[in-house]
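Please read through the structure below; I'll follow up with questions.
Other chains of the complex are left out, but the ones given are in their true place.
We call the chains A and B, going by the order they appear; numbering starts again at 1 in every chain.
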Amino acid sequence: MEKISVGIVVVSDSVAAGRRTDGCVAALEKVFPPGEASVAARVIVPDEIGAIRKAVRRMTDREKLELVLTAGGTGLGPRDVTPEALAALIEKNVPGIAEAMRGEGRKSTPTAILSRSLAGSRGKSLIIALPGSPHGAAESLSCVWPVIPHALEILRGEGKECGGKKPGLRFKR
Amino acid sequence: MEKISVGIVVVSDSVAAGRRTDGCVAALEKVFPPGEASVAARVIVPDEIGAIRKAVRRMTDREKLELVLTAGGTGLGPRDVTPEALAALIEKNVPGIAEAMRGEGRKSTPTAILSRSLAGSRGKSLIIALPGSPHGAAESLSCVWPVIPHALEILRGEGKECGGKKPGLRFKR
């Protein structure tokens, strides 16, 4: 099985300006099961719509990465604009991914319901916006990781048509 | 009590082309409690925005069916366009119906969070987009069936105004 190619966009004014060290990339890398994913690109951008869009579009349209994760900018702060940046890029919205991340998150962290996370496809790439704290980003990704390989198969057009049988779906719980 | 008039639109390229037999209509009919609903129209259409819209609009606008169910085309496959087709027809979006279907579904099937199901009203009709597997479609409908008669009463303008008392709401659990 080929590894899933992943791009990570850290969205943070203070990390981009060098005032703070990023902890999200390391936290996210720990979530990938060994041998299943390979981080092909990482970039840090400030909380600016244009910069976020440019970084994500490069990963989806040019580098053709299968999974593009953003971390940060999903809150209610004056500078938080990640959802607004991504809404224009996403072609097919998948609301259940964000619902699941918030629904699981709030079991331990009530403020998880304030996360304006979202997810959807662009071409054959899946884009997921995660919260900006390393713990929150990792927890959110862990929660939905089990369905990601299946989502990517469907995006590649390899999935069964609905209603058929497909043996060997790897993730059940 | 009058039966609820139901229309079912099966959205599937392969069923429309005769390469596969539909199992959704039979699965959905088993969900209706005896005597509560009557399937007045069934149609099979390919995964095409125009065909989906035309079939649904006929059921809502011309045939005035109370409940219009679609099955299929809610995934992430290249041909899945049911949410995009329906978004333009729905006048009042009811996000909680899809949230409940996905929230219940993922207890047994993690990939249920990938379903881009949606629901809403058009005139006095309630439209619900269900997944395309017979099992998934039936399970999703079962989950929200208890509130449908109430939703249709409200749509007909027969409901109480909020805050009043209305005796005899049939569905509680």
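Odds and ends about this structure:
The criterion applied here is as follows: a residue touches a chain if its C-beta (ideal position, glycine included) is under 8 Å from a C-beta of that chain, and two chains touch if they have at least 3 such contacts.
Computed from a predicted structure; not experimentally measured.
Of the identical protein chains in this complex, 2 are displayed in place, while the full assembly in this structure file contains 3 copies of the same sequence.
Going forward, only the chains that are shown with their structure count from here on.
Subunit B is reached from subunit A by a rotation of 120°, derived from superposing Cα atoms (nearest 5).
Measuring from the averaged C-alpha position of subunit A to that of subunit B gives a distance of 29 Å. Residues of subunit A that touch subunit B in their complex: 92-97, 99-100, 103, 121, 126, 144, 146-147, 150-151, 154-155, 157, 159, 161-164, 169, 171-173.
Of all residues in subunit B, those touching subunit A in their complex are 12-15, 20, 22-24, 72-73, 75-78, 80, 83-84, 95, 98-99, 102-103, 106, 110-116, 131-134, 136.
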